[in-house]
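One protein chain omitted, others in place.
Letters A, B and C mark the chains in the order given here, with residues in each chain numbered from 1 onward.
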Amino acid sequence: MRREIPIILTIVFLLVRALFELIGPLYDFQITFPDGTKENLFTTISNAVVFMSVVALFMGMWNLTRNHVGNIRRKRENWPYSIWLLVLLYGYAILGIIEGMEGKHFDWIYNGVIVPLDSTTLSLLAFFIASAAYRAFRVRSLEAGLMMVVAFIIMMGNTSLGNAIWSQTSWLGGFKGIRDWLMNVPNAAGFRAINLGLFIGGYVAAVRVALGLERRYLGQD
Amino acid sequence: MHVSTDPQVWIMALCTLAVYSYLYKENPFWRLAEYALVALYTSYSVAYYWHGYLIPRIKTYVIERHQYYYIVFGLLGLLYYCRYLPGKVQWLARYPIAVEVGWGLGAVIAVSPRSPMQQLADSMRPLKNVNDVIFFLLLLTAFMYFFFTVGKKSPVVSVGGKIGRLVLMVALGTAFGNTIQGRISLFLQRLSFLLADWLGIPIG
Amino acid sequence: MSDLLLFLAAEAPKYKWGIFRDVKGCVFGFLVGIALFVLTYIMIQRARAGLKIPEIRHIPGLEAFEEAVGRATEMGRPVHITNYYEYMGDYDTFAFWSYLAHVAKLCAQYDTRIINTNSDYLTMVVNEEIIRQAYLEAGRPDAFNRDDVRFLSDWQFGYTMGVAGIVAREKPAAQFLIGYFYAEALIIAESGNLVGAVQVAATSATAQMPFFVAACDYTLIGEEYYAGAALLSKEPVIYGSVVAEDLMRVAFYALIIAGAILATLKVDALRNAVLF
Partner (left out) sequence: MEKLENIDPRWVYLVMAILLTIPILKPVGLALGMDEGTKAVYNWVESLKPGDIVFGDVAYAGGSDAELSPQLSAWFYHCMKKGAKVVMVAQWNTGASLGYKVCQAAAEKAKKDGYSAEYGTDWVYVGWKAGGTTTWRQMQVDFWNACAETDHLGNKFSDLPLMQRVKQWTPDMPVMIFSAGSPGVPTYTNYFVGWPLYVGNVAVQAAEIVPLVRSGQVKGNLLGMTGAAQYEVLLWGGGPTVKKMDAQSLGHLWIIVLIVLGNIGYISKLRKKG
């Protein structure tokens, strides 16, 4: 019961999905429901599987609640912030469920707080990319040096500054000409090799699970 | 210069500044913003799945169209919660996990080879000019870097692999250099919000 | 009239060999998949039977795991490991679990705190189980603290902000970023740098590799990520699967060379076969 049924479930759903994706007539197979609506059988099953994981939608809230109630109870460091988190968590979830996604207050908070926090966090990258480049691009080794020179040429090729220094119309097409060559030849070759390798590696990782050599997802006892 | 009087714009601006304060040091403003975003996004997705998925499915499919198999899958999904219940029921969560893993694996096994096959086919291009030949040679050396067992002692593979690693570094350098402009654009967007929308300074 | 047009448009679907879907690379890809299954199975059987299989070359960065956990132990600071958002059925997740089990075991042996942050609440369930198991195997089940397996909102930047905050406050001495990452990769890695953590990254995300190479102390690039996962599990049978991968790689290699030569001679048969 504890191990056998899950293994059977895995194999059954693996086969169902794989066959649907491979076999044409199966993929195009339509079923008609008693009320007359027609649906692709594949769509029907995938909707049901998605539905299954959506039912678990409160798991995240549950984990956050458990951790932060613990923080407050044991008065761990920064515990007042945990109160702040819990108030917002429940307040906003209840607001959302009552008001709906298009609700006035719900939307106001989304646009006023979530959107700016989200896009500002993303924009931290403008700074972090500078500090990462500063630390990494040293002539420590041939590799680091090469990466540095390439990044330099690409940067110059991408900006009007680079064009002003060594213009596109001059010898070798300027920074832009070299940049284009780097993008089209070594870069394309490198990424293609990485992609093909990743496919083989990832596929074998999946095969290991399919053959039952990797069963961590089922737990041990 | 007309500073905005809209309270929402002010909150947006304060949120923006709170995030940037992290660059100086982790501080209470950042912490407020951080806990707020973690909480709000979690609640947002609860509301999102609730109204966008759960309720419509139940209403249209189960109630109107009588497709009762949804109930079976729904009950299976409820087993996830067993993970957090006390007592000896925790292992029940394995059922939905197994379904999820199987379903994902099926897609990997059937679909994932397709795009690499197109890449593989494109690698077989006629060697008509210098660039094609260089591309071909660089691809072969870069590929050699990922040989883990074959030709471990062969000098060809070991030298080829070393050159291959350099090719990979060129590719990574290219990606790095290209990305910088995208990342700077992100900051410019926030900056024009702060300057134009909040402080009312005409820009450009 | 419009009905007639519609009727003409909905012609009978085409299939390859009568049954396969009419998608580029569908059949050949399927055959490659079968070949990988067979190769993996044979190589693992050989390894199980104790027959000779080739040795695997050293992968730089793999020994860094023990070193980094050791350093955290000396400094009395925690270890942080994350894979951002990977849903359960993805092969990146399977590979991540090997790394997680390895790191958790090291931490349990050295008595070092391990923090795991998550953005997917379903994968988190399994992660928690793996860490608990590692503590059990190390004979210290009581030392496992489930509050250190944390969920931080399932949206990208809610998670990112949460991780950046945790890293800044808990100051981990070692940070492992393993799995598939998006734009948040560099934010997390640089937060780690700001607190002076030793960082090891292993990723299959091509777009994020340059940033990991730039920001982390050790990076496993491309396929090393999967091979590393196999090596860390330390079971001889798993070695077999790396050998299988290599054989398929040699086959690809031969295909590329043969295909390019044929294409230069204006023969497109091989190329078309691959796309079939």
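Here, a residue touches a chain if its C-beta (ideal position, glycine included) is under 8 Å from a C-beta of that chain, and two chains touch if they have at least 3 such contacts.
Quick caveat: nothing in here was measured; it's all calculated off a predicted structure.
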(request) Considering the entire complex, write down the shown chains that touch the omitted one. (result) A, B, C
(message) Tell me which of B:16, B:43, B:67 or B:179 is the one touching the absent chain.
(response) B:179
(request) Extract the touching residues of subunit B with respect to the undisplayed chain. (result) 23-24, 114-115, 118-119, 122, 171, 174-175, 178-189, 191-192, 195, 201, 203-204
(message) For review purposes, identify every residue of subunit A that touches the missing chain, sorted by number.
(response) 40, 43, 115, 118-119, 122, 126-127, 129-131, 133-135, 137-140, 148, 152, 155-164, 167-168, 174, 176, 180, 183-184, 187-188, 191-192
(request) Name every residue on subunit C in touch with the hidden partner chain. (result) 2, 5-6, 9-10, 23-24, 182-183, 193-194, 206-207
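Going forward, only the chains that are shown with their structure count from here on.
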(request) Find the geometric centre of each of subunit A and subunit B from their Cα atoms only, then give the gap between the two centres in Å, rounded to an integer. (result) 2
(request) Note the residues in subunit B that touch 2 or more other chains, in rising order. (result) 19, 22, 31, 33, 35, 37-42, 44-45, 80, 83, 97, 100-103, 105, 107-110, 113, 115-116, 120, 123, 139, 143, 146, 168-169, 172-173, 175-176, 179
(request) Could you tell me which residues belong to subunit C and also touch two or more other chains? (result) 26, 30, 33, 88, 91, 122, 125-126, 151, 153-155, 157-158, 161, 164, 169, 206, 209-211, 213-214, 221-223, 227, 242, 245, 249, 252
(request) Would you tell me which residues of subunit B are touching subunit A in their complex? (result) 8, 11-13, 15-16, 18-20, 22-23, 31-33, 35-54, 57, 61, 64-67, 69-70, 72-74, 76-78, 80-81, 83-84, 91, 94-103, 105-113, 115-116, 119-120, 122-123, 131, 134-135, 138-139, 142-143, 145-146, 164-181, 183-184, 186-187, 189-190, 193
(request) Using the touch rule from the top, collect the residues of subunit C that touch subunit A in their complex. (result) 13-16, 19-22, 26, 30, 33, 36-37, 40-41, 44, 88, 91-92, 94-95, 97-98, 101, 121-122, 124-126, 129-130, 133, 136, 147, 150-151, 153-158, 160-161, 164, 169, 183, 186-187, 189-190, 193, 204, 206, 209-211, 213-215, 221-223, 225-227, 229-230, 237-238, 241-242, 244-245, 248-249, 252
(message) Going by the contact rule set out above, which residues of subunit C touch subunit B in the complex?
(response) 23-26, 28-30, 32-33, 53-57, 59, 87-91, 122, 125-126, 128, 151-155, 157-159, 161-162, 164-165, 168-169, 206-207, 209-211, 213-214, 221-224, 227, 242-243, 245-247, 249-250, 252-253, 255-260, 262-264, 266, 270-271, 274-275
